[in-house]
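One chain of protein is taken out of this complex; the other chains stay put.
Chain naming follows the written order as A and B, and within any one chain the residues start at number 1.
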Amino acid sequence: MTQTATLDLGHEKTDLIGRVKTTFARRTEGRAVVLLIAVLIWAFIWESTVFTAYQVTLGRLALIGLTAVGLTAVILMGELDLSIASILAVSGVVMASFDNVVVGILVALAIGLVIGAVNAFFVVIVGINSFIATLGMLFFLRGLAFVISDGKPVTMANKDFALDFGKPLLGEFTPRVLIFILAFITMQVFLTRVRVGREFYAVGGNREAARDAGVPVRRRVFTGFMISGFVAAGAGIIVTLQLTAADPTAGGDALLTSFAAAIVGGILLTGGRGSVLGTLLGAASLAILQVGMTFNGIESDVQNIIIGLVLFVAVITDPNSIRAVVGSARAFLRSRSAPDPAG
Amino acid sequence: MGAQPRSEHERRSSGAAIIEAHGIVKRFGGVTAVDNVGLAVSPGEIHALVGENGAGKSTLMRVLAGILRPDEGTVLVNGEPLSAGSAKSALEAGVSLVHQELSLVPEMTVAENINLGFTPTRAGFTNRREQRRIAAEALDEINVSVDLDEPISRLSVALRQFVEIARAVARKPRILILDEPTATLTPAETAYLLDMLQRLAERGLAIIYISHRIPEIFRICDRVTVLRDGKHVETVDIAEIRPNELVSMMVGRDLEQDLQSHREPAAPGEVVLSASGIRAAGVNGIDLTVRAGEIVGLGGLVGAGRTELVRAMIGADIRSAGDVTVAVNGSVRRITSYQSAIASGVAYIPEERRTDGLALTMTVSDNIALPNRRRLSQNGVLLFGRIAEFAKRLADEVGLRPPEIGRAAGDFSGGNQQKVVLAKWLGREPDLIILDEPTRGVDVGAKVEIHRLVKQLAANGAAVLVVSSDLPELLELSDVIHVVRDGRVVGTLSGAEADEQSVMSLASGETTGSAA
Partner (left out) sequence: MTAELTVEPGETPESADQEAGVEQQEFNVLVWMSEQGVFVFTALLLVFAGIFIDGFASVDNITDVFNRAAPIGIVAVGMTFVVISANYLDLSVVAQVATSAVLLLAVSNSNNMLLGMALGLLVAIAYGIVNGVAVGVFRANAVIVTLSTTFIGLGLLRWRSGGSIYFGDPDGVIATFGKTKIGPFPLAMLVLIVVTVAMHFVLTRTTFGFLVKSFGSNREATRLAGVNTPLVVIGAFTVSALGALLGGWVLAAFSNTAVSSMSDGFDFEALAAIIVGGTRVFGGKGSVLRTLLGVVFVSALTNIMVLSGYGFGYQQMAIGALIVLAVSVDALARKVGSS
């Protein structure tokens, strides 16, 4: 009765080629890679200034990428954070209102964390859908930024600090590029190596199971929203430093580009699937595209159209969408191809 | 007969019991799912928990595992009260649960899933070496070999089940609870699992084993507790009882009665449904015909591919190959999409009533009107007088209680919700009606009425196809039973020759079935 028989459970040990195939099938960055290659080819042929003026391109990447990386944490748990656009504006305005830059930065970052926590409160404690909770917050904070700034751009008292911020710090990298690189690496390590970050995938992939296994789901959701709020506040600070003034209407485009970067990068909107690497690739392709278009003299309105199209195509080509469409296409073809037996 | 044997049993094992439950009551809304149930299991014991669908097994088990907070009663683990309502504290107290629905995270690896919730860390970072060691050790303990770095989404269903068990074992539990772990396994895998459980019990683990399969219980269990309608019926030593006695305790009546209520086979009419070569996810080439006035049953284990078959056949899900026609009064129509199936006179009553069958926030009358909207409207404008009359007539026909068609469907009990689903399709006077688990989670009274309605449909000339895991139901209703395993029809039995034994052995593949 207690002999240990072996049992074939249908698990095939695969050879090297099989393993390579498996590895590819597991990756989620496919669309981002395709877009990046397309954009690179376009840039090589039409607009190689993108590469010679790589400082500009990197700066743009840092801007798009930062909020997108923060957003990734939330989307991986199957939630959305639309309020990032306004957090950007509020944190900038708050930061610029302080004479002491360091105090301003610290207060602005703290505000980002608090807003993230408030978002999470409405999502996990009150139980509102995160689209709506953060949508309300988006509006509320936009108003708040206006109230604080009296509707006018707030000029920084300490302009020197801001100007220094634009100069290369390490080699050719400006502080904001370094901050983005740091944020990306931190997030990559956090989501792949740190227990709390790994559990984000469990919360997004199968929330019920995560809870039953003892994962503190509510705390993880709080953490995710606070990361997103904190990073968006950081982005707001960087934009303000770059302009030496805070614009209370800032952030409108950040909403589009950061969602586009994350979704192109393969972060599944229903949660549980995706990688920060994908977000980085998505952000890189968008940055190259935007900078290239700017150098090419394409107006910002047309740029918005193109980035909007990228997001539109990305959101209708995620695996779930493709499955839905293939199903109905098949039924349609079947109804067309075969003759009616009665007819 | 519940009270006396239970107190006797509790007295006998209270000294050695590692997990004890006393007077557990659990209500959902106004419904009592578990009513004053007690249970005690000692180390080294495999204790079976049996009962029909809806008897309260899963609820009790979730109380024991700390996931649900009981309204009354206590759970003691090693003499200490379990802090209920927290899965984590129960796990820390040594209670591990293997769920019926797989509860692994598809995108995470085997090693990560086994450690989920208890991931070993070093300064916050996942300690990968330790994580792999714990996973390897747990898999080793149950003697299963699998690549630790493979994501769950790439494993077979059976392998996932074993990873699930490895995860429970990795917690070093003192009490292991398994909820129908063999439902999706082949006979060989089942045998392997049962041996494994015995080994674990020999090492001093207390095991609570929930299953519908009587032979498994007699093979490995020491004692058995029977639940019926949320109440404790009996706890007995397995040695002191025979299988048919156990079944009688579960259903509360003799099985022989069920067999006598088998309906007279109808005179088969014209072929209505004709499907050939159906292939889809989980369906590997099935041919099927159903005639007018005939009730065809699809038997098999959960996950055998029956639901997938009917859904692919009528176009509710994608089918990769196969041809389906529905013939009514000499006109033959091909089924190319779900809408074409409905338009050809097919009615489909899905397995999941709450998610697929009803719009719960809408009224009964709205739900009934939904598939019948064409005849209840003129030029796109709804005719409310006609709708009210129509819904009222159908609600009466199916015996909805209370007959208030203006109330939200979600306000009604499971049985009455199912009657609403039936009513909405009866309104179309279907030529072919497909019912998937028509009485799951339905009270006994409603079950009888639903069976009456199904038989009446066939008597009126409709072709009926029933998928059911409830063997007495399948046997009672069907003129012909096709048994499905691994996406194929493995045997066909006429209503007269079929019994629980013959269907079950075909379904599980334990003996070579005599295909008729």
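By our rule, a residue touches a chain if its C-beta (ideal position, glycine included) is under 8 Å from a C-beta of that chain, and two chains touch if they have at least 3 such contacts.
Keep in mind the model is a prediction, meaning the values are calculated, not measured.
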| query | Among B:G79, B:G330 or B:G380, which residue is in contact with the omitted chain in the full complex? | reply | B:G380
| task | Write down which of B:I19, B:A33, B:I114 or B:A507 is the residue touching the left-out chain. | result | B:A33
| said: Touching residues of subunit B against the unshown chain: what are they? | reply: 28-31, 33, 53-59, 62, 67-69, 85-88, 100-101, 229, 316, 338-339, 341-343, 348, 350, 354-362, 366, 369-371, 373, 377, 380-382, 401-402, 404, 407, 411-416, 424, 441-443, 445-446
| Touching residues (missing chain, whole complex) on subunit A | 80, 82, 122, 125-129, 131-133, 135-148, 151, 208, 211, 216-218, 248, 255-256, 259-260, 263, 269, 299, 301-305, 307-309, 311-312, 315-316, 318, 320-321, 324-325, 328
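Just so it is clear, only the chains that are shown with their structure count from here on.
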| remark: In whole angstrom, the CA-centroid distance of subunit A from subunit B equals 40
| said: Residue numbers of subunit B touching subunit A in their complex, please. | reply: 67, 87-88, 91, 97, 99, 103-108, 112, 116-119, 121, 124-126, 128, 143-147, 150-151, 154-156, 158-159, 162, 167, 188-189, 192, 195, 198-199, 202, 315, 317-318, 323, 325, 331-334, 336-338, 340
| field | Sites on subunit A touched by subunit B in the complex | value | 1-7, 9-11, 13, 22, 26, 193-196, 198-199, 201-202, 205-206, 208-216, 272-273, 326-328, 330-332, 334-335, 338, 340-342
